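Of the protein chains in this complex, all but one are displayed in their positions.
Up next is chain A:
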Amino acid sequence: MTDTITHSAALANSLRSQPDDNGHFGAFGGRYVAETLMPLILELEKVYKAAKVDPEFHAEYAELLRSYVGRPNPLYYAQRLTEALRAKAEPGKGAKIYLKREELNHTGAHKINNCIGQALLARRMGKKKVIAETGAGQHGVATATVAALFGMECKIFMGAKDVERQKPNVFRMKLLGAEVIPVHSGSSTLKDSMNDALRYWVSNVHDTFYIIGTAAGPHPYPELVRDFQSIIGKEIRAQIMEAEGRLPDMLIAPVGGGSNAIGMFHPFLDDPEVAMIGVEAAGEGLDKKHAASLAGGASGILHGNRTYLLQDEDGQITEAHSISAGLDYPGIGPEHSWLHEIGRVKYLPIKDDEALESFQTLSRLEGIIPALESAHAVAAAEQVAPTLDADKIIVVNLSGRGDKDIFTVADALGVEM
């Protein structure tokens, strides 16, 4: 499959200069929000532009990442996983697999990189209240954490179904001082919690900042979330140069909204020798219930941006399904839609059962329990590595740790806890 991952010289001079002034990544992105929100979005754009070129902003962000989040986190050579896959591969095959250890961040996932950046922006805008949507609760916990750190009032919108199946995270958010608001509308999952967060925001624009959890939503969110998450790719670049003296041959990351993936990919977009795979959740299979917006969706408009969505022929949004709550969303960040269309990144669907298998494999072989989201990326690496020569290098983004998923996994494996 790697033969298909080639990049034509016809691509634009730089793939890292998106979005344009109106927030478009090719045909995707944009600002599709109610008029009430437009002035605030435009103000956020102005504030972010100023912050981007402000050394003090960068210094404060970098210091918090270092002393509070615990960055840089390691790039770890997964030797036993690599060797196990080589044992099954043809002689001379089996790429070397590195793991980017985002799960070692404070709060256990990449989400905090973005939350700290947005909280700094909220403070610059004089907002003392923050809201966020959450699915599994990881972004909710990260937002509640930074709200505590910055002394901000915090409300987390969470689908009633998710509140029920993610009780430990709900309690964590409450401990951190956040109010968790169960959302009963629609299908009571992530997309509905985003709807209700937007409803709350539009009613409280004067004093509230919306910390969106992924690289999606109206411009400038996809851009600023990507920029905050790009610390992942920047660190990988430096770390792999130190470890191997060269860039990796392939990057693999899971994609729900796609913030960890775009953060990993973006610093490498102009390096044609680095192939990239975004892993979508194929749920029970692409012909059944799934959450693979690129493989099984079409371009449309939802939650402030034009992007690929799961929808029917009338443009009604269809329900997503994945065993991983963090991937259980019927859309994807607009920059991924663009990278998919121009072919720079390949997107590969991985099913629930494949992710479950890799969840256990990585636990047993490396002593690392990955988040179910990250297990999708590990599964893709297990498929791809044996097809590559042994001197190739793959980096997998281990976006989060799997403690939160042990109940789900036990349930799927039929284990009583």
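Throughout what follows, a residue touches a chain if its C-beta (ideal position, glycine included) is under 8 Å from a C-beta of that chain, and two chains touch if they have at least 3 such contacts; residues count from 1.
The rule we apply is simple: contacts and distances are computed from a predicted model.
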{"item": "Options \"Tryptophan synthase alpha chain\", \"Sulfate transport system permease protein\", \"Cytochrome bo(3) ubiquinol oxidase subunit 3\" or \"Nitrite reductase large subunit NirB\": UniProt name of the undisplayed chain", "value": "\"Tryptophan synthase alpha chain\""}
{"item": "Touch with the omitted chain, as defined above, among A:Glu56, A:Asp287, A:Glu313 or A:Glu416", "value": "A:Glu313"}
{"item": "Given A:Pro72, A:Gly304 or A:Gly400, the one touching the chain that is not displayed", "value": "A:Gly304"}
{"item": "Chain A residues that touch the omitted chain in the full complex", "value": "22, 30-40, 42, 185-186, 191-192, 194-195, 198-199, 202-203, 205-206, 300-304, 309, 311, 313-317"}
